[in-house]
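Down below is the structure, laid out as structure tokens.
A single protein chain has been omitted from the complex, and every remaining protein chain is retained in its original position.
== subunit A ==
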Amino acid sequence: MSRISTAQLAKYLLTGSITHRGCLHARFRMAATNRGFANDARVQRTTPTIPAVPFRKQLKDQNKADKASGNKRKKNVDNQTVPGWELTVGIEIHAQLNTNHKFFSPAATSFQDSPNRHVALFDLAVPGSQPLFQSETLIPAVRAAIALGCDIQTVSRFDRKHYFHWDQPSGYQITQYYHPFARDGRVSLYPRDGIAPADGDRVDIEIERVQLEQDTAKTTAIAGNVHWLDFNRVGVPLIEIITKPQIHHPATAAALVRKVQMLLAAVDACIFGMEAGGLRADVNVSVRRAGGAASPRTPLGTRTEIKNLSSFKAVEDAIIAERDRQIAILEAGGIVEGETRGWSLGSTETRRLRGKEGEVDYRYMPDPDLGPLVIADDLVARLADSMGILPDQEIDDLVGSYGLSTKDAMSLLTLDDGARVQYFYNVLDALEERLGLSHDASPASDQRHAQLAANWCLHELGKLTELSSDLAMTPDGECRVPSIDLAAILAHLHGRDITAKVAKELLWGVFRGEIPSGGVTQAIESNGLWFHELSEGEYADLADRVIQGEDKVLSEFLRFKQGKAKAYPQGKLMFLVGKMMRAGVEQRMDPSSAEKVMRARLESVYLPALEAS
């Protein structure tokens, strides 16, 4: 839970400066100290500006198109295996590292600024300019490799990968082909990560290597065969994560990509969710006949590579489509060609990009300007120590200590690139302070306030952005609804000082800026929103009033009591509660109190009377 931002850690490790008050590990102080970075390029960049809507709309449109064309596909859930065939998949994942500067130049990495603002001589390959390795790149890179369980290599090297493209001004990309900086990692996947049922309770996927490389410039196509280039992105550091071909189900492949993203976000190593394009995956797909004659020694089938998949769904869909294409070819007696293929969202088939004969020889060459990269053990040890706990353990903690559902725990961890869970901790901290609770609660203790906080951080907060406004969540877990204000609302709600309905209105008020930060209680006071609940006697009077003339309903309860009906007539009870609510003053009533009183009156007064009669 103690998570130190990459920028802070880089400052500490590389320049020895500590920008904190207090301890580096203090979980709840992070929020306050991190605000000092509000002007950092990094913070501006991580502010999500790409609303999730276009992607969702894309999916909707796709569904619509599917329905219209009448060829609604088999659901992926039911399409994980093909009898008689074994699928093998390896994945390469590219992710942008979270750094303030480019890989080999001191230019800033900011994607929000107008194009071509952050470009050093080397980024444009100006003749005579040379690469200058920015050592801060190592902080997020090594963190990522540790999170993926890799061995960090003491010595790694940089190579040039040559190909011509306008987004690559030097004619080559600097990468780590011969000697990557991390090897032999492992990612464990569980059913909660969304693996295929056939993979059982756990599947381990080995990471072959993690390498550092440069990003390319961004191309924007303009009408009339014109392309605009933005060199702000050129030279930004990426990591490429390459798994061994050990995945055998499409859902598991998607789960791996999702899990890797979650791990990278958890250690603050990378930026942007995959949906926003910060993480891209290439998949290698092959099939071979399963069972019978096939043994583990049977060579894998010819593989094809599908490039540039930018969402989890695309990974799963593309693998299914490519698997089915290869099986169809083989069953018809054909041969699968080793080739590179593409996939567009919503399509049903991968498409050929280039074949073996069109393959590029990248002519890898050690970069003669760059010496070896030496990563000392003490740096690795320091980074491992300061990383905080990883998502799997954090999910267990959230479920075990706070009683959240697994689904809610995972949602907290994945939303806003991991910032949502930080927000949750901030809210919980402030809430516990208000309620006078200590936050190292044992699993046995009452954690209803934590569940309440989680519920609001996920679901009520989520409702605010349904109309495409933005929460503006920062990496340190603050947003347009300050955590202290949500905590104030929840403290009043938890103490039954206000109703849930009022609490929701207050949340909107804070979100829209109508209630200033710190002004929640004042707003309740001045608008007379305090919850003056009816007394038990007043509830009982109401109950007695609405039960009059409902003999038929009462008989249902009697049938249950006498064992003539199996289920308690909850619906009838709620009908009576509804009547109570309408009969009374709504602002002073709580449905759950009304329900409790109604049920008690039935048990203690009306049913015995009915039985007696």
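Keep in mind that, in the parts below, a contact is a pair of C-beta atoms (placed from the backbone, for glycine too) under 8 Å apart; a residue touches a chain by one contact, two chains touch by 3 or more; residues count from 1.
FYI, contacts and distances are computed from a predicted model.
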The chain that is not shown, which UniProt protein name from "18S rRNA (guanine-N(7))-methyltransferase", "Glutamyl-tRNA(Gln) amidotransferase subunit A, mitochondrial", "Eukaryotic translation initiation factor 3 subunit E" or "ER membrane protein complex subunit 4" does it carry? "Glutamyl-tRNA(Gln) amidotransferase subunit A, mitochondrial"
Contact partner of the left-out chain, one of A:Gly200, A:Gly334 or A:Gly371: A:Gly371
Return the single residue from A:Asn76, A:Ser129, A:Ser401 or A:Asn455 that touches the missing chain. A:Ser129
Omitted-chain contact residue, chosen from A:Asn100, A:Thr137, A:Gln153 or A:Ser170: A:Ser170
To test your reading of the contact rule: which positions on subunit A touch the chain that is missing from view? 121, 124-133, 160, 162, 164, 166, 169-172, 225, 361, 363-365, 368-371
